[in-house]
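To keep things clear, I will list the structure first and then write my remarks on it.
One chain of protein is taken out of this complex; the other chains stay put.
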Amino acid sequence: MTRIYNFHGGIHPPENKRQSLGAPIRQAPVPARLILPLQQHIGKAATPLVEVGDQVLKGQKIAEPTGHISAAIHAPSSGIISYIGLQPVPHASGLESSCIVIETDGQEQWCERHPIEDYRSIDKKELLKHIRDAGIAGLGGAGFPTDIKLNLGKDHIVNTLIINAAECEPYITADDALMRERPNDILTGVEIIAHLLQPSKILIGIEDNKPNAIKALRDAIRERNLPIELVVVPTRYPSGGEKQLIQLLTGIEVPSGSIPADVGIVCQNVGTAAAIYRAVIHGKPLISRLVTLTGFALGHRQNYEALIGTPFSVLLEAAEVDRSKMFRLVMGGPMMGISIEDDRIPVIKTTNCIIAATLEEMPPAPPAQPCIRCGMCEQVCPASLLPQQLYWFAKGREFEKARHHNLFDCIECGACAYVCPSNIPLVQHYRFAKSEIRNEEAEQQKAAQARERFEARQARLVREELEKEQRRKERAEAAAKEQARKKAEADATPSDTPDPEAELKKLKSAASIARTKLKKAREALKNAEEKGLDGTEKLKETVAQLEEKATAAESAWQQATGTEQSCP
Amino acid sequence: MTIILTAILILLSLAIVFGVILGFAAVRFKVEGDPIVEQIDGLLPQTQCGQCGYPGCRPYAEAISNGDAINKCPPGGQSTIEALADLLDREVVPLDAEHGEEKPKTVAYIREDECIGCTKCIQACPVDAILGAAKQMHTVIVSECTGCDLCVEPCPVDCIDMIPVPVTPNNWKWPAPVSDPNLIWTDRGRGHLLQEGTE
Amino acid sequence: MSLIHLSSPHVSKANATDRVMRLVLIATLPALIALTIFFGWGSLIQVLLACTSALAFEAACLWMRKRPMLFFLRDGSALVTAVLIALAIPPFAPWWVVVIGTFTAIVIAKHLYGGLGNNPFNPAMVAYALLLISFPAEMTQWNAPFVLIGDNWSVLASFTDSLVIIFSSINHGMIDAYTGATPLEVLKHRGGMTTEEVWRNNPVLSQGVFAWYGISAAWLMGGIFLIYRKVFTWHAPFAMITTLFLLSSLFYAGDPSNFADPFLHIGVGATMMCAFFIATDPVSGATSNKGKVIFGIGVGALIYIIRTWGSYPDAAAFAILLMNLSAPFIDHYTQPRSYGHARANRGIGGGK
Amino acid sequence: MEGLLHSIRKNTLGISLFAAVTAGLIAATQVITADRIIENQEAHQARTLYQILPQSLDANLHQQIIMVPAPELGYREPIPIFQSILDGEVQAVIIPVTATEGYSGDIHMLVGIWRDGSIAGVRVTGHRETPGLGDKIDIEKSDWILDFNGLQWLGEADKRWNVRKDGGDFDQFTGATITPRAVVRQVAATLSYFELRKAQILRPVTQTASAEQTDDETESFQTDSVETESPGTENLRTENPET
Amino acid sequence: MNTEYRKISLDGLWHNNPALVQLLGLCPLLAVTGSVVNAIGLGIATTVVLIGSNLTVSLFRRQVPEAVRLPIFVMIIAAFVTAIELLMQAYTYELFLILGIFIPLIVTNCAIMGRADAFASRNPVPAAVLDGLMMGIGFTLVLIILGAMREVLGAGTLFSNMHLIFGEAARAWKITLVEDYRGFLFAALPPGAFVGMGLLIAAKNLIDAKIKHRKELIKDSQAVTTASKRVRIT
Partner (left out) sequence: MNEFLLILISTVLVNNFVLVQFLGLCPFMGVSNKLETAMGMSLATTFVLTLASVCSYLVYQYLLLPFDITWLRTISFILVIAVVVQFTEMVVHKTSPLLHKLLGIFLPLITTNCAVLGVALLNIQKQNNFVESIVYGFGAAVGFSMALILFSALRERIAVADVPVTFRGAAIGMVTAGLMSLAFMGFTGLVRV
């Protein structure tokens, strides 16, 4: 039995999980339109491979990763690409972002699949490429492209693989349902991951409030006799946070600014493991996932297997939503989820839960009172920060100090805001401070870049000036020589070729004189017109003449300078 | 009378000693360069727009280190003023309206079909953010453009627009939870909510 | 359709700052009762007077600062401050003393800094210290506990007489008959006698000290209640009492005839009140747990030093203020070690 | 090297020029004001003395100092006593003493005693008692100190020399017994000392100068004793804790 | 020219008041303002030194070598201060005793140094002298107000002991506001000096804000008219 360690803080919010566990996983309907944001994961947005009007099959890759950290996107069902462009997406900003929209044809026609029967026999690189091609991104939280986590290279030695089955947030039961009903999918997925990473230890961390899931997994492990240890941890939010779970199971803290792999640990969600299983064994890319539909505004609260891209409204209808009661729509859990203003937005790879809450269920927070520094937030912070100080600094825009107080180690779990007796929206203050700092950094970088370019340009101008000077000198010398020669010649044959330099100057001043005259005349004309004076006709004539002259002078000069004037 | 003489002599001798010491030190320990200018320059936005009345950010930085006001840079805005005040231990003052006001960030956009390729904008751009050659269409390298709008005026056909940098989920910033002194809703969302929720 | 847009978390624990303050108020009740039993109605009258004037000053400040009045008045922090001032001053101090005290606390020490949560100094203690240096005569006139003034106590025990004493300025001298030095003063100015002799000869110590012990016990009860209700942690009170106890034991062991014994130090005066109600003031104290321990140690040590060698026999207010002004600095050096950091961030950060 | 010399020369010249001028200016002012200042200083130092014994009695009071040993008052060294002399006979003396039992420190006083042992006047010249409480011993704050005038000490049995609370004749202040108690006790002690050393104290200074006050003693007086500070004349300046 | 002098005067008295805005010369300001008479005494002494040093520094501003600039300024100031100190000892000895160490400390009174360095060393003589005068008066006024506040609150009197400066006749100027006043000692003690000064600065801020507010109102009304004009044109 592995020893269970402890992490600082944590809270026990009401669980509200039972409601959605009454019924087994249900298949969600295939919607008429599937909306697939190009960015459903951490990293760069995917690049579309299709165009409007293209016919696509279920499972067909429709967007490929851009660069290293990115994930592919597949058509969840067959149909026609009807639109590529901005659509509302699940994002805290409520802004729109690029999406591919598929008009489904209801055929559910699969494209050709490439299952790998015996993944042990093929090259690991091949296997990883297969996973990458399946577009798998972490289903547990941030949606980090999984293949990168599994492809650690030589500099990371993995000794522990942790499967995150904690599901610590209230309401959510997607992982729970998965574990109850498909434990073998998960375990096979874990085996594949283990095959890739070759860890010396595999731990599954699960909270003790899921007895059925624990039993199902334990039975399956025993049956298949796998070297996997199931560790039951006490229920306490946020034990499912990657860093907290690692601390719970191993006692190791992931150093600030590092990733778990740096301390030899990789952490994957159970759903991710199941997705890997399906991708490898069945050749099915990540086109669907389990979503918990819950909240008291729904008639049926249960887990659905939904296609990625299904609009929330379709799921809500399927769950018999009572819109008059629905007050708040949350994607994710009540602690970390984002609230959704528009129910047309689609399910994405990280959508594990949709809460349609009534007013009584999630009432608006009472107005914030001043922070009395009571320290309750500090007692619950899993990152051992000083939330009240962070708040103080964020509010006062003392970002440097906030940073010194390890603002960036805040995992935004919301435990502090949950307990704050003054109802201060602490997490929002931290997010604000973080994005201000990031923005400031970006701006500084941009300023540095601009300075470099400016200085480079200055230097270039100086250099050019020097070169010009040099050339002029050379030319003058040449001209002097020429003149000397000519003079010598002229002694023989007199000639009157004008000095080019002087000529140029003359032309230039002629042009500018003409310009000034023209300007003055124009002004006079304008003035006259405005005041309705006599003689505007005559003035107009003059202006026209002058205009001609000016253009002539200008072009003469331009021609003369010609080559030198063109762009750098 | 002797007392006056003693006094003068004593102080004089002190002064001579000190004069020698300081005169010696003035030469011996002379230091060149002024690192503070670098620091100030580092805080300025490097937009190089000249709105401060100096030909670029660095000259303004030098002017500040010589005592000029710190509130003349509109692109930097209030945050730059605060940073400068912090660095120089001066008081935070509002932006001097004479030099313009803080505007949202913009980038130049050249309507390419109208561009006649006169290269005027290229000469105007302090950071070489415009690509193109004589008599050819010009484009702005968006990532390099500082939004200084120096290229707008020289353009003979007025084909350059300054457009605000669009907000996308990638560059979106979390808003500050506002605290209105009268309302106590420190979270804009929450305040909004209550007003609607009570309906 | 339009739904509201909110940032997470979407649920919160139903607890409020006003509830915390109410708990603190409840916890002062035993002390109020004990004071009334041993010293007469004075304390009760002072509490009522202080609460009224504190609410009035708070309302005036909120009005001037254009803040919503009811919302802030309801948070109860002004009442806590008021009650603590009222219980700290002599029970029969004239009425204007407590009014000036609440004015200082609410207006100067609290609202000039921005109201609840912003004040770096403990308002009640600012008020107490200011009163002490401004009106030393009024502020040092503690009437003796009933056990000591025998027949006279009927005067103090009557509610109307108590009102008269507090509200009429003329017969202020009347109370002279009932005042006596507090145990700490007696011990401090014992005029050549050893501690032991004073204990034997001075009735304040030989008979009266139990009144003070009783009051301390009442404060202790309230304090334990608050720790049990998780209003504050044990760090500051424990550190403070332990420090005071250890220091006084040390000196008492060295020279018992010149120094007061440790039980007297923690059993009389404002020690218990200070430990559980003042040193725990979250607003003006140190932030982290380690900071709170240092804060407590500082208060304990300063109380001992000032009591023993300084001019003020009961030093709690000054000790608290001195630690209040050190608290931000302490905070700089007591940041806890955050998750994932090998060492805690110490010292000045930012600005670099 | 050239630059160095130049710099030194320039700076030295500058600074010394100004030094000479300013020193001259100050010195001139000093010369003009010197006499008056000395006069002022003397007058000031003597002022408290003359509050107790009017100048009309003996205008040289502040200069007639006799050194008398005072182990009874706790001093290891002789203390200076001012004598008011009329017709070659000491009419009254002023003894500077210090009460050590004050509330927050020593209380420096001048005790004026007539030849017959009655009090001519008492003044507190320095103390650190609590403003508003113990500082009523200061003539500036209250007339309490005048209560001593004319009183005599009738030996150990004299119960009057105590504050009321201790059964004596002197008022304590509301809320402050310690300060007046200290003052009263010290004045009484001074009177008893006066009675004890009457002969020495009342010997006019001109006669005793050569006899008793040896040079050695003056020396040792200046190097202050460590145990108890002699109440030297510099204590005459009021150390008002408020300023 | 005239406006320049006006500006110098206003600066010294209000906008750039050495005590309220520049926060210079605080030590004597807080230390000796227990009563009005102390305030006046120190105020006059400071003003005299300010004028004298500004005058001298301005006169010789071109002759002073850079490396020894500070020592020379300091010497000039110290000379004036010592002269004043000696004169006070000779003519207002009691006051000199009360002000004590703060008379020689006028030398380091930052206000004087600051003005000499920041203003007199860069401006011609008349401007420098005016600046000294106005700064001095501004400083003295603050001293007097603070002194009055503390004297009234702390002792219940006003203008007591004025004879220390103005001779015996001034003894009668003393106004006793409250008979038998117990004294709000806080005002007389160091903490009261700080808090009183804080209140003074706040009062100035308040007045400034009011003035600004009024100016903006006027500006706003003008702005409205121009805006409406524009509307009519288009």
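In order of appearance the chains are A, B, C, D and E, and numbering begins at 1 in each one.
Quick note on the criterion: a contact is a pair of C-beta atoms (placed from the backbone, for glycine too) under 8 Å apart; a residue touches a chain by one contact, two chains touch by 3 or more.
Just so it is clear, the model here is predicted, and its values are computed rather than measured.
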Chains still shown that are in contact with the chain withheld from the display: A, B, C, D, E
Contacting the left-out chain in the complete assembly, out of C:T52, C:N118 or C:T233: C:N118
Hidden-chain contact residue, picked from the options D:R128, D:K141, D:R160 or D:K198: D:R128
Residue in contact with the excluded chain [from E:I8, E:V107 or E:A188]: E:V107
Residues of chain B (touch criterion as defined above) contacting the omitted chain: 3, 6-7, 10-11, 14-15, 18, 21-22, 25-26, 28-31, 86, 89, 91
Touch residues of chain E, complete complex, unshown partner: 23-31, 67, 70-71, 74-75, 77-79, 81-82, 85-86, 101, 104-105, 107-110, 113-114, 189-195, 197-199, 201-202, 205-206, 209
On chain D, residues whose C-beta touches the chain left out of the figure: 19, 22-23, 26-27, 30, 104-106, 128
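In the analysis below, only the chains that are shown with their structure count from here on.
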Centroid-based (C-alpha) most distant chain relative to chain E: A
Centre distance in Å when chain B and chain E are each reduced to the mean of their C-alpha atoms: 36
Separation of chain C from chain E, taking each centre as the mean of its C-alpha atoms, in whole Å: 40
Euclidean distance of C-alpha centroids - chain C vs chain D, Å: 43
For chain B, residues contacting two or more additional chains: 15, 18-19, 22-23, 26, 174, 183-184, 187, 189-190, 193, 197
Shared interface positions of chain C, touching two or more other chains: 4-7, 71, 134-137, 351
Contacting residues of chain D [partner chain B, same complex]: 3-4, 7-16, 18-20, 22-24, 26-28, 30-31
In the complex, chain A residues that touch chain B: 39, 89, 91-93, 95, 97, 327, 359, 364-365, 367-369, 395, 397, 424-425, 428-429, 431-432, 434-436, 439-440, 443, 446-451, 453-454, 456-457, 566-568
List of chain D residues in touch with chain C within their complex: 101, 103-104, 130-133, 173-176, 178
